[in-house]
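Remarks on the structure that follows.
The complex appears here minus one protein chain, its other protein chains still in place.
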Amino acid sequence: MSATPNDGAVLVLEDGTRYTGRAYGARGRTLGEAVFATGMTGYQETLTDPSYAGQIVVQTAPHIGNTGVNDEDPESRRIWVAGYVVRDPSRIVSNFRATRSLDDDLTQNGIVGIRGIDTRALTRHLRDRGRCGRASSPDRMPRSTPTPTWRSCARPPR
Amino acid sequence: MCSARRVRVILVNPNPATIMTDPDFADATYIEPITNEALEAIIAKERPDAVLPTLGGQTALNAAIALEEAGILDRYGVELIGAKVDAIKKGEDRQIFKELVLECGAEVARSHIVHTLDEALAAADDLGYPMVVRPSFTMGGLGSGFAYTHDELVRMVGDGLHQSPTTEVLLEESILGWKEYELELMRDQADNTVVVCSIENVDPVGVHTGDSITVAPALTLTDREYQRLRDIGIDIIRAVGVDTGGCNIQFAVEPSTGRVIVIEMNPRVSRSSALASKATGFPIAKIAAKLAIGYRLDEIPNDITKVTPASFEPTLDYVVVKVPRFAFEKFPSADATLTTTMKSVGEAMAIGRNYATALQKALRSLEKRGSSFHWLGEPAPKAELIELAKTPTDGRIVTVQQALRAGATIDELYIATGIDPWFLDQIVLINEVAAEVASLRPFDRALLELAKDHGFSDTQIAQLRGLTEQEVRNVRWQAGVRPVYKTVDTCAGEFPAYTPYHYSSYDLETEVEPSAGRKVIILGSGPNRIGQGIEFDYSCVHASFALHDAGYETVMINCNPETVSTDYDTSDRLYFEPLTLEDVLEVIHAESQSGQLVGVIVQLGGQTALGLAKGLEAAGVPILGTTPSAIDLAEERGLFAGILHDAQVLAPKNGTATDAPSAVRVAESIGYPVLVRPSYVLGGRGMEIVYSTPALEDYFDRVRSEAMIGPGSPLLVDRFLDDAIEIDVDALYDGSRLYIGGVMEHIEEAGVHSGDSACTLPPVTLGRDIIEQVVEATRRIAEGIGVRGLLNVQFAIGAGVLYVLEANPRASRTVPFVSKALGIPLAKAASLIMVGRSIADLVHDGLLPEHDGSSVPLDAPVAVKEAVLPFKRFRTREGHVVDSVLGPEMRSTGEVMGIDTDFPRAFAKSQDAAYGGLPDSGTVFVSVADRDKRAVVLPVLRLTQLGFDIVATEGTAEVLARNGIRATTVRKYFQGQVVQPGDPSVVDLINEGRIDMVINTPSGRSARADGIEIRTATVAADKPLFTTIAQLGAAVASFEAHNRAIRVRSLQDYARDRAERAERAAAAVVS
Partner (left out) sequence: MTGRNLSAEVSVLADTVTPAQGERIGNLAILDLGIKQATVDNLARRGFEVHVLPQSSTLQDVLAVDPVAVFYSNGPGDPGASDEHVALLRGVLDAGLPFFGICFGNQLLGRALGFGTYKLPFGHRGINQPVLDRLTGRVEITAHNHGFAVDAPLDGAVESPNGYGRVEVSHVDLNDQVVEGCARSTSPPSRCSTTRRPRADRTTPTTSSTGSWTWSSLISQGILAGRRARPRCPSAPTSPASSSSGPAPS
């Protein structure tokens, strides 16, 4: 219940805005275009949808992971999101089709995430100002550098 | 909204308490009974083009079908819009509905119809145990239930086949314990269909959705499962043919296989629609009305975002929890087990950024001791709690929480209750956080934030930490831990929201926009319950309108999703928050950051709001209107006695006591019978008429567990005035002038709670002299207390002497009734007085008519208010209806009004509206207490002249015979007696439908126990019942009225009459 040491994580946007929360999924660092998704169901479909590749997805719905993860619902062979931002990830799994928890799935797939931040504030910020972002955690294990074709986001940093 | 398209709107509803029947809201408002007769008269007068029945619940739908079947719609060329009759029937006829669902590729519960026991046993092989047994065409669901074993099945089917007039029993597979969901959908004439809201019932199938704890959005479905429900829902709404409007569909999902069964659908706006509207910000009823007159969803803008259309599906970034409010304490013999028959009387809703927060906020919104989770003492043994949790009842969720505290596992509770493990784990989480708070961890910001993000109140934290609520709050404020306010915006932040509909959360960013206005905060009345219903909401809403028009910025705080006060467009800002001191103080703090807070109104939201007055004042919050210390002058016995003394007004002899021995001393010195009641209660909770010392001691025994009486809250003991007439007055006072809203005469004698009693305005049997005394007494009391705003005073006249029973310096529940009967906007005026306007100003500005309600001209109409009583809903464990004798504790759940040129006509309408009318002929059963025998003779004589036959018990029959009235004698009913064929008791006759009306006044001495069986049988048989001679007198007067054609007039017509009358009077003065 209490924050364990090295549990902290931070999401930093290109304009310098920071959101401090706790680590979720794999530990590490990731870079991507921060976007918000408003669907209240279907997180497994969202995570495995290839069109989210390169994007750090912010779920506006606060509770994610309630029904765990199963083998029928993935939209492709792997999770594609570059990072995952959730307010209240589920502690347990409750669904008859679940084969494992979302936490395990994210960790095993090396997806770096952050939890416990004000996702609505973040969403409104992204809406009002455009987006770009990086997520990092104190556990310094940097991922591979961006591919050469990546360019900085439309808005220059402040 | 309809006037935007220049549609003339005519509304019909006999309920005066609702905002709907405000004459401001329609072109013609008819407070008339919903019967074919009245509706036809209205249709004939108004010649509407169409009738819209889908916004008035089952009542409206049934009325529409009745009109259609009687050919009335055809006769006048009126179209039915919103849903066609066959669409309505498709939804309601079980057989047609079943076929329709199957055609859509979905399932209903499997069933078999059997006519013999052998067939039943064969069906058992298919359906398995437990199964549902439903004998066909028996009355009131008699004989239905669950059969868990072979033997039970044999017994129930045997009985059922015997009871059923067609020797037929329906056996259905049991879906008890399955997960239960509801979808609210809307469809327009272009076949655009959207799902507005998904609702998951925390209590599984077996508990009516109205009695379940529910959550939006659904939280334990995968997308695949959700889409399946959505697709079925859309197919059904299309197949049923709801072509313009809303629809509610209920599903059951088997938790281990995902199998989906459609339980039922309602092709109309329903109780859940209100919840769905508040939960999502999507105003279902408003849009349904537009769809009904031909708009498409994509043509209607989303009010909240302004730039997107209504043809979308709202998405939530928060969690909404609804918890039901029960009133079982009012019906102690009723079986409090929750079943598929709805028993709750109201509900509270809460919004939070996670389930734990929303749940805890909702529980504390119920304002009921014991509703919230607690960690006091040691929990009872785990096995005991698990066993208790198996039965769904009021407060079960707390039992579950305690069981988890006691070491029960999620699995054990899942098996016992059927509640999904995810929800159970959330309670485990809450218990874990509680353990953290109670631990030796420093009481710092991090700990407070942890507790707050799981919905813990300052009170709960104080309890866990061994501190006072105020100490916790001080630490919290010092640490800077305060809530922020988010917005319900229908789109999870995708688009900016322009409507300030807020809820609190302990998050990073607040969305409360600074504003420069002068703000008035209005406290609502919380969840509906007996004694505090929508009548108070009427006053709050009107205050909001009036203050807004006067240039103030209005801020509403309430937690009731069923009210107009929680519509986002009623006030300038809406905070959907619990009405507790903590939550209200936080809203006040947030709103005080900008603009100017003029003050808070606490006198319009019933006892809920009033109860916060002292706490708010102590926190330095400006209270508008009558001050808390003035309120005390009225509520505190000793102080009020002083006021009455100075005013030279009499009160019945009275005293107070804090325990049984002192109460007995007081009662014996005053003289029995006495009326006892705990102080500071609403709705007469705990009130009783006590006839002797043993009975008084018995009363103390019974109320001990509820801890209502103690040193700080004494018991009030008053001389009870037998045979007195009760009078109610609603008035305004501004510090110098009294303005009477209305003087109401009760039809039942004093001793029946005024909320349960029928009353008339203006009084019909009181002389002018008495009324003048009443007005003067009211004025002195208002002055003595120091009222600024509304005042309600209750009087009684016994043996020609006027007594004051009580005074309430706040809005009363009769305010809407009075306002509509006389056309005086009392609540609006009160709110303006509270911000400093004078009555003279308001009269000058035309808001208040020049002549107040103390003298009503002879050609003005008479209005009768009748209470609606819920006795049929509440049955004992054996299935009997609970006793329906009215007493000092209020039990009605609502009211209707009848208005016409004279009392008999108005009374007849009120009976039609409340009970579907009185019979024109038939057999009347009479059995009255000795003291009523003299008074009953004339009314019964009149009944015989009108053609009724009389049946009576021996004693009453004798008296009637001596007075020349023929009556058939019938045996009384005694428990345990042998039934002789050919010599039925009166209860047998009632059950057989051979009695059409019952007059039974209980005998005073024996605590009204006599006649319980007779009365309960009458209510179960849906026949009119009179338990006082006064009611009977009114009824007889109204029989005459019934023979004449009904006349209908709208409130606007009455307003025009008043205006004309005023002109004539002015002209007369001039000439």
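We just call them A and B in the order they show up, numbering each chain from 1.
The rule is short, and it goes like this: contacts are C-beta pairs under 8 Å (C-beta built on N, C-alpha and C of every residue); 3 or more make two chains touch, one makes a residue touch a chain.
Since the model is a prediction, treat every value here as computed from it, not as a measurement.
The missing chain, though absent from the display, is touched by one residue of B:D303, B:E494 or B:E535; that residue is B:E494.
Between the chain not shown and the residues B:D298, B:E387 or B:D549, the one that touches is B:D298. The set of chain A residues touching the chain not shown comprises 33, 35-42, 45-46, 49-55, 57, 73-76, 80, 126-127, 130-131, 147, 149-151, 153-154.
Chain B residues in contact with the hidden partner, per the touch definition given at the top, are 104-105, 190-195, 223-224, 227-228, 230-231, 234-235, 238, 296-298, 307-309, 311-315, 492, 494-495.
Simple rule for what comes next: only the chains that are shown with their structure count from here on.
Those residues of chain A that touch chain B in the shared complex are 1-3, 19, 36, 38-42, 44-45, 60-63, 66-67, 70, 72-73, 87-88, 90-92, 94-97, 117-121, 123-124, 127. Chain B contributes residues 217-224, 226-227, 255-258, 315-319, 353-355, 410, 420-422, 425, 429, 432-433, 436, 441, 446, 450, 486, 491-496, 507-509 to its touches with chain A in the complex.
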